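All protein chains of the complex are present and in place, except for one that has been dropped.
Just so it is clear, A and B label the chains in written order, and each chain counts residues from 1 on its own.
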Amino acid sequence: MEKSELEAIADKERRARKPVCVSCCTAAGCLSANGGEVLEGLRAAVPADGADERIEVRAVGCMKLCSRGPLVRTQGPAGGTEKPPDEILYERVAPADTGALIRAAVNNVRAEHPAIDLSQPFFTRQKPIVLENCGRIEPERIESYIEANGYRALHLALREKAPAEVVKEITRSGLRGRGGAGFPAGVKWALVAKSPSERKYVVCNADEGDPGAFMDRSILESDPHRVLEGMAIAAYAVGASQGYIYIRGEYPLAINRLQSAIRTARRLGLLGGRIFDSPFDFNVDLRIGAGAFVCGEETALMASIEGKRGSPSPRPPYPAEHGLWGHSTLINNVETLANVAPILLHGADWFASVGTEKSKGTKVFALAGKIANTGLIEVPMGISLREIVEDIGGGIPGGRVKAVQTGGPSGGCIPAEHLDTPVDYESLASLGSIMGSGGMIVMDESNNMVDVARFFMEFCMDESCGKCIPCRAGTVQMHGLLKKICDGEATADDLALLENLCDMVKHTSLCGLGQTSPNPVLSTLRFFRHEYENLLVAEAIGT
Amino acid sequence: MSTQDPAAAPAARRPRIATVWLAGCSGCHMSFLDLDEWLFELSKLADVVYSPVADVKEYPENVDAVLVEGAVANVDNLELIRKVRARTGAVIAFGDCAITGNVTALRNRFVTPEELLRHAYVEEADFQPQVPGDRPLVPELLPKVLPVHQVVKVDAFLHGCPPPPHEIRSLLETLLGTPGEGAAAKMGKEENGEPKT
Partner (left out) sequence: MKVTTLKINGQLVSASPGATVLEAARENGVEIPTLCELEGISNVGACRLCLVEIAGSPRLQPACVTEAAEEMEVQTDTERLKRYRRMTLELLFAERNHVCPVCVANGHCELQNRARENGMDHVRFPYQHPDLPVDITHDRFGVDHNRCILCTRCVRVCDEVEGAHTWDLSGRGTQSIVITDLNQPWGEADTCTTCGKCVEACPTGAIFRKGSTVCEMEHRRDRIRFITDARKKQEWNP
């Protein structure tokens, strides 16, 4: 593969495009709302009377406003006679509606079907970097990705930059790990690059498991090649030749698309041996998780890839020194890797110009809960929670925001009075929550915070691997105490015991899952202590 | 006079101690009786005002310290331990059943007492399988057998199944050694440097 061949594919793709484009979302959210039949219906409705020369139906990825799916977008010909809006995004499309939508698109008019206002803040306030291709390209066609500048960054890295320069570029960009902890990606890359290990591995952590989180799934379903390209660049930078994507088995569509993406990339010589005629070889294999949340923890993830029981081990040693099969290993999350190609293409300065002093770039969130607009958003770091919840999210219909939960079971609840907090790693941490991987659940006055804490504790209890005692047995007892409080049977002594136990589990657990499992309790206690106290009774009853 | 503060009692008063038998096998009391002739010494140091080995029907007021054998397994146990707590300075969980539930609590794996009774009297019965029906004659079982400290506040724990006689003696000697200072009150203080919950 040469760069000219890449351009030839892109040109061919561009020439094949037809004036009228109808795009149907084929990510899991819309598919589960019958999007598959909508796509078939759209394709069947295209008349074979010459109009089919002017119209194409494309199966694209996530168009973000998931709660209103299945979504279908039509783009008319530029400078059409009747001049309809260039883009119309129809919501809740049923298979029966498809004929009308196609007819309208062919005739270049707006169909009699509810459409979503594309000028609302949900769309205009987003800043797509990771999601720039999401909902635009066809995830199952590599040509579509190549047309959207795909694999140019890999070519640039392999042919025009030394590995150390790539690492430096990532370091300069200020990119931090998007999996939750926010460790500087460049530092991690440099550690692995410097390791004398004779074999090295790059691992993409796609074991997204926080309740309510679907950022990584959406990226992989909508733009799988972006992640593969990021992995290949990372592998080149650190000196690895084998990559693994550890993806949870609950994401069959993402697995499917990744498998097909790996296959087609290999066929085109974009993965495999001597990529772009350089001495660089890189292969990627999938490893499918079996439904354990703890396997998102990097040491447990590596154990699982090695075929062992997915339980974490004490760090140090860190994966950079002692990773897969004892070799130096770079582990990055899906979204982190999806940021790599644009950073190389547009430069570290461009990336660093987005975001805040310490948190650069954008963050993808899965916005969920009692909010008007549920879906996938990408916002610049530093945006306030209020802008996300009230403007982009459209607020709570007929209700008031009580708290925003970020970071899933490892995170915390941020009360409404702190909605002006900027979204960056440090600010969220200072409120006892974390940036996390991107789950954001908005809660209204009907949510009891003790019950919210109990819900997350139940999750942690079910997902504890059982290796260390504080997490295995502590989550059970914390959950029991929370349940006792919720049931109105607990005394002040029980609450004190709960707080002692939270402190102990936080400081003595082996891995991040256990160490952060008390966070939902601690953060709700910090801001909503009265809700706990209101449920206490003076003396134990029921014995 | 406050029952919680024996130190406020008249200096001349002899310490009043008691032993209580909840749901246990009586082994702890047997071990207590194994103190043999030291029991005569004990009678010189204190009045034993209530005990399964003394014929007293009602748990008295103003007890300075009590040894509680057994777990809380039925409604009678519950009523008695609450009375004991209210009328006693220092409550000492006496033996493993009182402290952990021990063998008595093995039935807790059954979801309900009804399930337990059916298992014991019907499923496992060799003849005349039937659950004893005369409830008023037998105290009703609590849903779970509980260690004493999960029902009322406990001031000290004496381990063993049963606790060996010499440990019972040394505990009682500690309690009674300085009765003027209110040993019972001393027992109620923090233990292990950690406030009790």
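Just so we're on the same page, a contact is a pair of C-beta atoms (placed from the backbone, for glycine too) under 8 Å apart; a residue touches a chain by one contact, two chains touch by 3 or more.
This is a predicted model, so every value here is computed, not measured.
Remark: the absent chain touches shown chains A, B in the intact complex. For the chain missing from the display, the contacting residue among A:278, A:353 or A:500 is A:500, taking the whole complex into account. When you scan A:461, A:482, A:495 or A:525 for touch with the missing chain, the hit is A:461.
Considering B:42, B:66, B:93 or B:142, the position touching the chain not shown turns out to be B:93 (whole complex).
Annotation for chain A: contacts to the undisplayed chain at residues 292, 294, 309, 313-314, 461-470, 472-477, 480, 497, 500-501, 504, 507-510. Remark: the residues of chain B touching the chain excluded from display are 93, 96, 99-103, 105-106, 108-109, 144, 147, 149-150, 154, 157, 159, 161, 191-194, 197.
By definition in this document, only the chains that are shown with their structure count from here on.
Our note on geometry: chain A versus chain B, Cα centroid distance of 58 Å, whole angstroms.
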